[in-house]
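Removed: one protein chain of the complex. Kept in place: all other protein chains.
Chain naming follows the written order as A and B, and within any one chain the residues start at number 1.
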Amino acid sequence: MAETSPTAEGRRRLAIRIDARVVAGGTIVAILLLTAIAAPLLAPHNPLDQDLLSAQLPPSWSAGGDPAHLFGTDSLGRDTLSRLIYASRIAVIVALVAATLACVIGSLLGLAAGFFRGAVDQIVSRLIDVWMSFPPVLLSIVLAAAVGAGLGSVILAIVVVDWTRFARVIRAETLLQGQLDYVAAAKVVGLTPTAVLTKEVVPNVLPLLATLLSVEMGIAVLVEAILSFVGLSVSTDTPTWGGMIAEGRQLINQTPWLLALPIGCIIVTVLGFNLLGDGLRASLDPVQRR
Amino acid sequence: MNAPVLEIADLHVALASASVPVPLLRGVSLTIAPGEVRGLVGESGAGKSMIGRSIFGLLPGGARITRGRILFDGADLAALADAERRDLLGSRIALVPQDPMTSLNPVKRIGDQIGVILRVKLKMARDAARARALELLAEVAIREPARVIDLYPHELSGGMRQRILIAMAFACTPRLVIADEPTTALDVTVQRQVLRLIHDLQHRHGAAVLFVTHNFGLVAKLCQSVTVLYAGRVVEDGATANVLASPREPYTQALLAATPRFDRPADALVPLDRSVTDTLLSDARAYDAAHAEAYR
Partner (left out) sequence: MSGALVSLRGLRVSLPNRAGKPLFGPAPLIEIVRGVDLDIARGGALGLVGESGSGKTTIGRTLVGLIKPSAGDYTYDGVDAGRMDEVAFRPLRSRIQMIFQDPQSSLNPRLTLGTTLVRPLAASGRLANDAARRRRAGELLQIVGLPVEFLSRYPHELSGGQRQRIGIARALALEPEFIVADEIVSGLDVSTQAQILLLLRRLRAEFHLTLMFISHDLSVVRALCDQVAVLSAGEIVEKGATEAVFASPQHPYTRELLESVPLPDVEAGWIMAGTVATV
């Protein structure tokens, strides 16, 4: 029987297929990044400016609203929209820095443990076991107390807790891949063990890593919100979505928008990261593209 | 003359696609008499599994029977009510699947897996079903049925698992058993035993067998008749002895010449000439062009 490729039609799409998730997620993330970078230009007011005469104004489209404050003001008269915009900076910094650091540390350890096995694996695995048995919130609080509150300690807390997630998953995947024949074949054609790991195994672990990283970015935003909700994040002057939720919660009947809007921002941000990560993985992975 | 157990008449199966339907089976006809063992030979993509799937109603997504009928003991399978067809499948028409590793439920004991067939299909009570399961295991030459019945699939070898699948297929005294490449994953000595088992059980229960394979050797040893398939069409069909001794069609001759034999020198092996399959392919395309309405 003639040897025709079973998937001959349209398989050579080397360009990133325009995946709806990439578009949607990418748009959200792009808007988020732009907002964070251009905050001073976009925010109509200084987020720290208090104006007690204009306190607790509802959004401009409701009764009693002021067009100068599109989303209203909080109990100290600070413009909600400006605070939301400036708070995005914190979210972006935490998402990008904390998630990436956790990813890098965890993945390197996971890859080493899963590929080289033996003593390295024993040490890393026991480390993960012990580390993961610490309650994460407690660890974050201890760190904040030790290092002092602030963005640095938030990032540190996230990295210190979440690297184990990457390490464990990447280790498992590396173990799996290491048993496949293409790894043996690479050794037989003369690649050094390190080259086999970096050039052959890593490309097969990357799709998983991409998904984990995008999920982690969403988690980082959430964790920061939780920490600032309990007052363990940056100083109370700097606006954060979590801090705004804490404030909004106290006056939930009078100023519901102060609670709803930052929650909405968090949801959209996490969604954006997840969609983008999922879509990129599906588009870039040659195996999934079929 | 006995009515055939299985009669496939002019079966057309096509994959619905955006532009033009893709033909998978092009007017396949074959019959199996009661108690007959017929081999179905073809290479990958020839359509042999499509035939089995059509009988079981397990066509892949988008594929449909577009023309032709499948008659089981005279009854048109497509015309049966869903409940009636479900009743038949697994009891009167049984399947011995290909891969013993994945065809058994890994989290259920053997006894439970055989038991569920007996209780649902034959309405047996729990105790009676367990006793019958033990008998079935003994029938496929498992030495300690009482021990094996409580084991999980992963605790058994591939050969034992295949025996259990055979036991399950014959549990309800089927009229027709479709064996889908049941020995592909097995060692050659185990394969011989499995073939013998199929042969013995088939005789004992009077079942007809459709033995799907790409191996002419298995057909030669087990099957009285054989149908050769290529590109969804029947190329040749007849008594095994005749087809193997003097094949009429160039494709059959070429396949046999391309089959290595340990009792013949190395240079007896002749690979398939492209012209043989090219002719068959262009015939198939001509057929499609002339019978476009058969695929809608």
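One rule holds in what follows: a residue touches a chain if its C-beta (ideal position, glycine included) is under 8 Å from a C-beta of that chain, and two chains touch if they have at least 3 such contacts.
Bear in mind the structure is a predicted one, so any value in this text is a computation, not a measurement.
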Residue of B:Asp10, B:Asp76, B:Asp187 or B:Asp278 in touch with the missing chain, whole complex considered: B:Asp187
Absent-chain contact - pick from B:Val28, B:Ala133, B:Met160 or B:Leu280: B:Met160
Residue, one of A:Pro40, A:Pro203 or A:Pro256, that touches the chain absent here: A:Pro203
Residue in contact with the excluded chain [from B:Ala125, B:Ala241 or B:Ala292]: B:Ala241
In chain B, positions touching the absent partner: 43-44, 141-143, 157-160, 163, 187-193, 195-197, 199-200, 214-222, 240-241, 244-245, 254-256, 258-266, 269-272, 277
Touching residues on chain A - with respect to the absent chain: 1, 3-8, 11-12, 14, 180-182, 184-193, 195, 199-200, 203-204, 206, 285-287, 290
